[in-house]
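One chain of protein is taken out of this complex; the other chains stay put.
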Amino acid sequence: MTTSVEHSDEFRAGRELGLNHVKLGMWLFLASEVMFFGGLISAFLHYKLNNPSLESGLLDVLLVGGNTFVLLTSSYTVVMALAAARAGNSAGLVRNLLLTAVLGAAFLAGQGYEFASLIREGMTPTSSVFGSSFFTLTGFHGLHVLVGLLWALRNLAKALRGGFDQGRSLGVEIFGLYWHFVDIVWIVLFTVIYLI
Amino acid sequence: MSERTTFAVAVLVLVLIAVGLLAADQVNLLPALAATRATEVDRLFRMLVGIATVIFLIVEGGLVYAVLRFRRRKGDDAEGVAYHGNNALELVWTLIPAILVVVVGFSSYRSLARIERPDQNPMVVEVVGRQFTWLFLYPQEGLTTSELHVPLGQPVRLELTSEDVIHSFWVPNFLAKRDATPGRVSELLFTASQLGSFPIRCAELCGAGHAIMTSQVVVHTPDDFEAWMAAQVAASE
Amino acid sequence: MTSSRTPASGAFQTLRRYISWNTDHKVIGIQYLVTTFTFFLIGGALAMVMRTELSQPGVDLLNGAEYNRFMTNHGSVMLFLWIIPVFSGFANFMLPIMIGAKDMAFPRLNAASFWLIPPAGVIMLTSFFVGAADAGWTAYVPLSIQSADGQSLWAVSVILLGTSSIMGAINFVTTTITMRAPGITIWRLPLFVWAMMATALLVIMATPVLTAGLVLVALDRLAGTLFFSVEAGGNPILWQNIFWFYSHPAVYIMVLPGMGIVSEIFPVFSRKPIFGYKMIALSSMAISVLGLTVWAHHMFTSGLDPRLRVPYMITSMVIAVPTGVKIFSWLATIWDGKIRLQTPMLFSLGFISMFLIGGITGIFLASIPFDIHVHDTYFVVAHLHFVLFGGAVSAVYAGLYYWFPKITGRMYDENLGKLHFLMNFVGTNLSYLPMFLAGMLGMPRRVADYAPEFTSLNVLATMGAVLLGSSTLPFIYNAIISWAKGPRASANPWRGLTLEWSVTSPPPPHNFEQTPAVDHGPYDYGQPRQLEQPASAAAD
Partner (left out) sequence: MSQAPQEMEHPASSGRLGYGGVFLLLALVTALEIWLGSVGVLRSVRTAFFLVLSLFKAGMVAAYYMHLRTDSRLYAYILIAPAVLLLVFAIIAAVP
């Protein structure tokens, strides 16, 4: 029943399907993240629809629009980083990872400023159901950006050590998947929270 | 199938159906019914019991029979018969349950529609759950009691809510239950069909006193009810 | 691995391996099994105290508040710390071997997901010292917002356990998809692997929603947010939606792997191919997809929008179809077989006979008008214990006996096993059947006290519980003694054809000397060709 095959043969089934196991794992993790944010978004929507709050008028769409733009740009730098890594262009990789980190930090700064001004105007996590759901939802997204930021810095350090040379780009790609997902979540949140 | 097996199967089916009908008719697992809508639920329940009995007997019977009949005898080390499936058979035991589901689903839906059809000008009583008592407010009379008193045969609409946590208003003899949730009002409709008093229990865990959060429904003849109400109003003034 | 060492240093060495960080999937599997079984005993002890309180009306042993703490932690421990993770234990040990892999796809993630469990368990149980959680495992708001601090610990603990099972699920799916040995096509996967796939997909889809919900509850309790404060406009029904969106699928998370285990056992012990392999595999998937669409059938009495209730009733009933397919296929599998009534088979047969009762009463509960009467009564308690104890736990025991030789390299004592089955089977039926009656006649669930008319039924239930409790003693004795000095087990004592039986008992460090290439299905019994196969496999 058994015939000899090379030991290096683990993940062979995956390769036959064109699947890398780390990537598959990441995608499955993202699926669970969709459902996690799903729970929070559902709670937010429930309250947005069933007890509308005047506080929603306090939200500054222009400021957040700018922030959205920042995050979109960071997604662009991430794909450019991946492209550079694949092309074995370590200078470009470092530059784009750096830009990504800066943009991520800028987004967090913008969000921090937004939170501060909202709280100054009396809208806090404990002021109303709307406040609770707003700060929880955006806060958890912010946390995800923070994690992505740290990951970007870690990759940056690795890139400087030449960890992604000769087109070893998987690490960048996996990080990219996470970062783009966080971006997508924000695209949805921007619409659900600020536009609708 | 040979004629003998066909015959045996036919007999078996008939016996099963008979047993099912018998079970549906004979078993009495529900409390004494004291409300009109309860009889509707009871009818549905009996149908379920009938079907369940048949399915139960088929599977458990088949299980026991197979174990006894195909038990490995001493010294018999042969393998079993190697077949991997039988499309006809698999189709049958996919379709029959599917059909049963449709039947059960439909009659459940019909019963639901019946037990939730609103009555003409019902008597409204507001029910408030509070850890760990029930309060009953009669709006017209502006009367508040700790027991629910209703006239026999009078359609009643309870409007339930809660002051603290979720409670659940349950009268086993009415086969009726509805949650009393803070911040919202839910309805429970019934028409008492038996004189006497019947227990009310809280069915939703509501804290340390959950088990003792009980009261009772007292069903009077209309005249007695008027008398009781008059006495209460007098007492409250 | 014990077997090949000298007892003195060997035993110590082994113990060290098992209580420290280790990325070998077999070690992790055993860590899971032993840890979760310990929590099973704790949960059982809590149940014993509850049954003692309920052995007669009136409040004599526990008052209402204490009873709620015991009830809540009994439920939470049994579900989150026993029945869900125990199957991860089986899957950790068996799944990689069954698909011809050397380990899981992410060994470190695997170890991490185990090491989340002991602390989570400790957190949950230490809550007893700060006023344990007492809002039931359903933690309905607003009750769970006003309970003692233990409720917050409870939430944290459940979040950790959820994270653990999500990590595990990602690992199982990735492993199964990318690490199958050549020849193990999708239609040659053992049914236990199929069941774990269905389960893992449910975990990935449903568990995060509960995590989100628990975050809201924790924030309400700790940070003063207002999600569930009714005065501020919070809505208790929202929690019920979130909670049941996870917790109904969770029931399938708890029983699908069990169905997988018995699907492994029936063919082996009837010496026949599994009947309707594809139907069983696909019904697992059907159940997990449908399982995501039925949650609101737990809310039929909550004043839910009527237009919503009927669709939920239908989907809930439809699940009976794939479940029926499984049960009939198992029946057809043992039909015409050469049934060997050894302990694993006995527990598997017990699984069918008791799970059937749970399934049928499930249809009763799906039927809204009847559910309105028995919702939140002992009828539900009986139903869920027939599904989870008569069903899932029987399957766990079946699996423990079936794979005991493979995991430990020793044979267990058959007579003790049969005794265990007998006590367990009688005990289960004796303690849970009366509960159906009590519920229908008017006994609510989660009560420390009840009307005198329910006394006799509760006495029966308590007697059954005592029998159940004591039934674990022969098992524990059997397991310990046999593991220590039972007769050595051959590679393939049951003459099974799935890959775990083609390696030594216990399996060697990397499972396979050389990656196996499989050229036949997992259940090709009843044909002479396979008969000598295990012997040859056992040789290498």
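Think of it as A, B and C in the order they're written, each chain with its own count starting at 1.
Definition applied: a residue touches a chain if its C-beta (ideal position, glycine included) is under 8 Å from a C-beta of that chain, and two chains touch if they have at least 3 such contacts.
Note that the structure is a prediction, hence the values are computed from the model and not measured.
Of the chains you can see, which ones touch the chain that is left out?
A, C
Have a look at C:Leu81, C:Ala133, C:Val209 or C:Ile274 and name the one touching the chain we're not showing.
From the options C:Leu81, C:Ala133, C:Val209 or C:Ile274, the contact with the absent chain belongs to C:Val209.
So which bits of subunit C touch the chain we can't see?
Within subunit C, the residues touching the omitted chain are 177, 204-205, 209, 235, 237-238, 241-242, 245, 292, 296, 305, 308.
Can you list where subunit A touches the absent chain?
Considering the whole complex, subunit A reaches the absent chain at 15-20, 23-24, 27-28, 30-32, 34-35, 37-38, 41-43, 45-46, 49-50, 61-62, 65, 68-69, 72-73, 75-76, 78-80, 82-83, 86-87, 167, 170, 173, 176-177, 180-181, 183-184, 187-188, 190-191, 194-196.
Keep this in mind: only the chains that are shown with their structure count from here on.
If you average the CA atoms of subunit B and of subunit C, how many Å lie between those two points?
29
CA centre of subunit A versus CA centre of subunit B: separation in Å?
49
In their complex, what parts of subunit A are in touch with subunit C?
Where subunit A meets subunit C, its residues are 1-7, 9-15, 17, 19-21, 24-25, 28-29, 31-40, 42-43, 46-47, 50-51, 125-126, 128-129, 131-133, 135-136, 140.
Could you please specify the touching residues of subunit C with respect to subunit A in the complex?
For subunit C paired with subunit A, touching residues are 101-102, 105-106, 109, 166, 169-171, 173-174, 177-182, 184, 204-213, 215-216, 219-220, 223-227, 229, 232-235, 238, 241-242, 502, 512, 514-520, 533, 536-537, 540.
Touching residues of subunit B toward subunit C in the complex: what are they?
For subunit B paired with subunit C, touching residues are 29-31, 40-41, 44-45, 48, 52, 55-56, 59-60, 62-63, 66-67, 70-72, 76, 78-86, 89-90, 93-94, 97-98, 100-101, 104-105, 108-109, 111-112, 115-116, 164-166, 168, 170, 172-173, 175-179, 181-184, 186-187, 199, 201-212.
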